[in-house]
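A single protein chain has been removed from this complex, and every other one stays in its place.
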Amino acid sequence: MELYTLIPVLPLAAFWINILFGRHYIKDNAHWISVPAVVASWVIALITLSDVLGGKVFNQDIYQWIVSDGFKVSVGFLVDPLTAVMLIVVTTVSSLVHIYSVGYMHKDPGYYRFFAYLSLFTFSMLMLVMANNFLQMYFGWEAVGLCSYFLIGFWYQKKSASDAAKKAFIVNRFGDFGFGLGVILIFLTLGTLHYAPVFGSIGSVAGQTLNILGTEVDLITLIALLLFCGAVGKSAQIPLHVWLPDAMEGPTPVSALIHAATMVTAGVFMVARCAPIFSLSPTTMAVVAVVGGVTAIFAGTIALVQNDIKRIIAYSTVSQLGYMFLACGVGAFGAGIFHLYTHAFFKALLFLGAGSVMHAMSGEVNIQKMGGLKKYMPWTYWTFLLASLSIAGIPGFAGFFSKDEILWQAYAAGPLGKFVWVLGAITALLTAFYSFRIIYLAFHGKFRGTEEQKHHLHESPKSMTLPLVLLAVGAVAAGWVGIPPLLGGTIGIEHSDKFGAFLAPVVGHPHASVHTHAEEWAVMGLSVLLAISGILAARYCYLKNPELPVKIGEKFKFAYRVLWNKYYVDELYDCIIVKPTFWVARNIIVGITDGKIIEGVVNGVPAAIGRFSESFRKIQTGFTHHYAMVMAFGLLAIAIAVFFF
Amino acid sequence: MLPELFFYYNATVITVLSALVVTRSNPVHSIMLMLVMFFHIAALYLFLNAEFLAAIQIIVYAGAILVLFLFVVLLLNLKKELVTQIFIVRWPLGLVAMAGLLVLMFAGIKSFTLGPTGDFTIEKIAGETHTAAIGTVLFTEYIVPFEVASLVLLIAIIGAIVLAKKQIKT
Amino acid sequence: MVELQWYLYLSAAVFTIGVFGFLTRRNIIFMFISIELMLNGVNISLVSFSHYLQDPRGQILAFFVITVAAAEAAIGLAIIISVFRNKETVYVDEMTETKG
Partner (left out) sequence: MTGFLETMFSPGSADMILTIGTIVVKIAILIGIVLLHVAYAPYFERKVIGHMQVRMGPMRVGPHGLLQPIADGLKLFFKEDIIPAQADKSIFYISPVICLFTAMSTLAVIPIFGGFVIANINIGILFVLAMSSLGAYGIVMSGWSSNSKYAFLGGLRSSAQVISYEIAMGLSLVGVIIMSGSLNLTDIVAAQEAYPLKSFIIPQIIGFFVFCVAAMAETNRTPFDLPEAESELVAGYFTEYSGMRFALFFLAEYIGMLLMCAIAAICFLGGWNGPFEVPYIPFFWLLVKVYAFMFIYYWVRATVPRYRYDQLMSLGWKLMIPLALFNVVLTGTIKMLR
């Protein structure tokens, strides 16, 4: 058995142990099971990375899952550069979140349950990224969705939490439906679900069309769009982004792990994994780029005015995910994955920092009621600041390299690229602004909460600050593996940094048109300028002139209202989907289908049978021998029939 | 000559004993006759190169299942059995069914021909002993049915305990 | 060498005797014994097939038949005991609760 198999198996074992014995035996020692398991996975993931860096690619089936005539699916693992990167991201963040949770979930009645679910999630995510066929990926895809449901609704006594869990689950279902159809379509087209043969032969069906209701649709475009549907749902892109901000009802470590670093990025991972399919469909690529760009700016604007610290970060996540799709859409899959990788560190750090703040503030999430926390919780403050600098894209930090890479690749990718580049650049400004808005409102100035809260302020325990510090290292240094050639990063392939060169065998390399270094410098300079101006604007608005934002809000009342209400998307969905569904359910299904048809059938059939059996049951004498005799003579009759006819 | 004699002896004894088994009035006698019959079946298995099955036949059938029957018979302690009628009123019907089946089966067997043979030869069994040969097949190709069989037994044990337990008055 | 047919004749004979017992005995214990007879008849044919076809599967099947027989005996006898406890009888023609 390969060592790699252990990576997902260890968290699975931890899950089973915790869920089976947690309630009565393990109780508050659950972390002694889950943490070592996940850390061990992390160690093996590091070994895996070094193997892959050494040029090893592992692709092997370990178990025949389904064999049904021509349909064969196995559980197998594919370890290539893309998987290796994802393994590092998932296991690192998961380990740190596990450790963080030891402090954060301390004294929670569902302690063992929490760790069991976290481990199950880690297992599912690892299955997703290590899959070597679409069905296994789909399994992982659904399993992470399920874990997300469990964990959002972890405090299920709270109605808002269970509602949010249901919302996340149902909204994801829309996307997964598309994804499932895409997988089925791949199987129908190519007769297999393994990556290698699918990607190898997808080119052969280029140009084929499918007749749907009289319209000729390009087959590959249809497949890619259906797959992208899944990505839209899972990665919370427009129009299915509504679940992610609500998902913040779950415990904060969950937000950091699932709704920032790993699960929501599964969509990006999937698109990058299916790069050979997407690359063949320019239409889909354009859709991906535009959806990503629009989501980025859309979520960024909403984040400007929100007050809930976790929701701001959640919208920021949506926005950054848009960035990643933007990169994928212009063909720079490597840049997208690079941003995914750096984003995992600084976004997890932001969430864990927010969790630390909430821990200190006894669960308060409104940044308007915070302020001046810098001196009470220095560790949290400094790590949070580093993460914010990183997300804002200040040179030297991880976020800078990935964001710059995306913006440059977008700029270099033709007219559509230019358009999404503009969206991305504006988003960069917004990102810097709202990130530092949190810093200035929460950590600077005077404390605006109650006296009781002030009395209670404290730095979080070691088990919480340690992951913060470790993630802060990542938030600063993670980007250094992908320093662009322009700044002296080694050149693997032309126009590529080390990271891109590492991933190039899997996701390919964008065909950038020839541009001058001057242009590249200009793009980079502009993004840095935007980031700095965003920070300064935030400083001006929230530190120097605290009345200014209020005034602006009064002046542009309509815009403010729209942003405050998140563009009324939830209300829109309520009107066009939720209300009609309820109406149909209540009036048609309950009233007519259930009440008349089904009940009529349900009551009518038994009544008829009852009348019929009234006369028929007299055959049942109750004598076993009569039955046995009938059986024997029946057997005899059949035997005679077979023998003589 | 001897193998034929051995077989005919066994076959006769098995047939006669099974006929006696179903017609005795005393269940204890019937069970003892069945015990003897099982021995002869085990001997047939030995003759068919299935020594492990022969041992299983004795251990499981004679040593466990029949003892279970015996226990139940003793537990019920039937006094009426010896004086009441043995067969149901319409027992000739059963005889007809039996005769019909027998004739049909014999007729079917007469025209029976053997298909292609496999690789489980006497030499192979002698080479690795029958137990090992059967075990290899059982634990590789038939491991899932084997596990299912263990579950069936487990369920049977639990079911038997639940059924036979005296109701605890609450 | 004994022909396979002879084993099959024997098997059929034991089986039909079992059928006869099952169909005609009043005592439920004897009905169970008859079932055991039928199973043994089948086992004889399985093992002889296995021998003559030189294929282990017949013996594997016989092995499973014995397993199932054990389970069946355990459950069946437990049922007998619990019926006897409630009805004080082992005669199936006195158990007609399932009459329609």
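Each chain gets a letter, A, B and C, in the order it is written, and its residues are counted from 1.
We adopt the following convention: a residue touches a chain if its C-beta (ideal position, glycine included) is under 8 Å from a C-beta of that chain, and two chains touch if they have at least 3 such contacts.
The shown structure was predicted, so the numbers you read here are calculated from the model rather than taken from an experiment.
Note that the undisplayed chain, when the full complex is considered, contacts B. Screening B:12, B:84, B:129 or B:150 for touch with the missing chain picks out B:129. Mapped onto subunit B, contacts with the missing chain fall at residues 1-3, 6, 26, 28-29, 32, 35, 46-47, 49, 51-52, 54-56, 58-59, 62-64, 67, 70-71, 74, 122, 125-126, 129-131.
Heads up, the rule we're going with is that only the chains that are shown with their structure count from here on.
With centres set at the average Cα position, the gap from subunit A to subunit B is 60 Å. Computed from the mean C-alpha positions, the centre of subunit B lies at a distance of 7 Å from the centre of subunit C. Among the residues of subunit C, those touching two or more other chains are numbered 19, 23-24, 93. Counting partner chains per residue, subunit A shows two or more touched chains at residues 625, 629, 632. Residues 1-2, 4-10, 12-21, 23-27, 29-30, 32-34, 36-37, 40, 43-44, 47-48, 50-57, 59-60, 62-64, 66-75, 77-82, 84-85, 90-91, 93 of subunit C are the ones touching subunit B in the complex.
Residues 19, 22-24, 31, 92-93, 95-100 of subunit C are the ones touching subunit A in the complex.
The touching residues of subunit A, counted against subunit C in their complex, run 617-625, 628-629, 632.
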